[in-house]
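The other protein chains are all here in position, but one chain of the complex has been omitted.
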Amino acid sequence: MARHIYACPLRWSDMDAFGHVNNVNFLRYLEEARIDFTFTNAGEAGEKAFSEGSVVARHEIDYLRPLVYRPEPVVIETWLTKLGNASFTVAYEIKDEDTVYVRASTVVVPYDLASARPRRLTAGERAFLAPYLEVGEPVAA
Amino acid sequence: MARHIYACPLRWSDMDAFGHVNNVNFLRYLEEARIDFTFTNAGEAGEKAFSEGSVVARHEIDYLRPLVYRPEPVVIETWLTKLGNASFTVAYEIKDEDTVYVRASTVVVPYDLASARPRRLTAGERAFLAPYLEVGEPVAA
Amino acid sequence: MARHIYACPLRWSDMDAFGHVNNVNFLRYLEEARIDFTFTNAGEAGEKAFSEGSVVARHEIDYLRPLVYRPEPVVIETWLTKLGNASFTVAYEIKDEDTVYVRASTVVVPYDLASARPRRLTAGERAFLAPYLEVGEPVAA
Partner (left out) sequence: MARHIYACPLRWSDMDAFGHVNNVNFLRYLEEARIDFTFTNAGEAGEKAFSEGSVVARHEIDYLRPLVYRPEPVVIETWLTKLGNASFTVAYEIKDEDTVYVRASTVVVPYDLASARPRRLTAGERAFLAPYLEVGEPVAA
């Protein structure tokens, strides 16, 4: 069992006129964590197909605490709560050492851009993802 | 019973390298619909406090069909599925006449920026929101 | 001689933590005006190639007045100050009836994505652009 850890840099412009990181930009942070996990890391492990097409089918996201820009990145922990034949569900926490800002989950569907259709996970992709699977209560209640 | 209708303009740059509107930018569209509803329209009705502070506590969003940039706006219908004392839940559909791209819901919390605390809805705010309340199954399943 | 007119919608999130439209987002507005001009309008006139590849070689932009979000769009006037063989220069003003917020200019280069190389303007593209050419002092000083 493993968790993917991503140190996610903020941008000053992620804040909105209320002076906090805008709720939409947390979804951007989650995307960056997924890119690091399923494009960069999976690609380094020989599984490049996610980076050639994958779509989001669903997000759930709970905002627990506001976040203000600072130069230090936030930590995003990512793991799997479901590993299906044609989709998988990732859960995440965006946090500092002692504070959780966001809990969320995303259903990801591998996608063939050329045919514009969802596709099944390959055996190699499942082998890459399996160690991150944690069965239990979904993080976003 | 009423629904708020917003014609949401797309931007070409809302598309990502896969050539579709990026999943995160649909949350931006939902924000624009909420701004039009709870900042502009509520403000015209004399309720300006939402535009002086309100935060998102939770989103659920289901992506049903991909969307490609075009000059014509998409339609966003917004209504309420819950009207509490210190929060309300809006549901939305992003669609064209015969196609639904996204179904989603958001828990919104009125917020006092000066004290950095959530606050209760005022009687005037509840009166503004009440006609949009539809009780039933939540849109995002 | 003609000017392209684009009514550019703002988004609330275009403002930054200082409560004004962020300087970078004005470049986004200029992009939207160019998309409307060279993708949508040129495409309607039978010239689709800009929308299949064109790159920005240079921007100059002067910020004259701050802009705060409001539901009403700003007007962007666009015209040409140079029409070359393999590039053209557009100038713009972002404004309301009696206020200019931004003056800017952009060098655009038609680009062949497949070969990853700049290309020359076609006769049809030059015919589409020529009516918008105004020779004179560049707008961005």
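Letters are used for the chains, namely A, B and C, taken in the order the chains are written, and counting of residues starts over at 1 for each.
Simple rule for what comes next: a contact is a pair of C-beta atoms (placed from the backbone, for glycine too) under 8 Å apart; a residue touches a chain by one contact, two chains touch by 3 or more.
Note that this is a predicted model, so its numbers are computed, not measured.
*Asks:* With the full complex in mind, choose from B:A17, B:A114 or B:V135 the residue touching the hidden chain.
*Replies:* B:A17
*Asks:* Going by the contact rule already stated, which one of C:G53, C:P73 or C:G124 would touch the omitted chain in the full complex?
*Replies:* C:G53
*Asks:* Can you list, in ascending order, the chain A residues touching the missing chain?
*Replies:* Answer for chain A: residues 9, 11-13, 28, 31-32, 35-36, 39-40, 71 touch the chain left out.
*Asks:* Considering the whole complex, not just the chains shown, which residues of chain C touch the missing one?
*Replies:* 18-20, 22-24, 27-28, 31, 53, 55-63, 66, 111, 113, 116, 140
*Asks:* Since one chain has been left out of the picture, which residues of chain B touch it in the full complex?
*Replies:* With respect to the unshown chain, the touching residues of chain B are 12-13, 15-17, 19, 22, 24, 69.
By our rule, only the chains that are shown with their structure count from here on.
*Asks:* Could you state the distance in Å from the CA-based centre of chain B to that of chain C?
*Replies:* 30
*Asks:* Report the inter-centroid distance (CA atoms only) between chain A and chain B in whole Å.
*Replies:* Going by mean C-alpha positions, chain A sits 23 Å from chain B.
*Asks:* For chain B, what residues touch not just one other chain but two or more?
*Replies:* 28, 31
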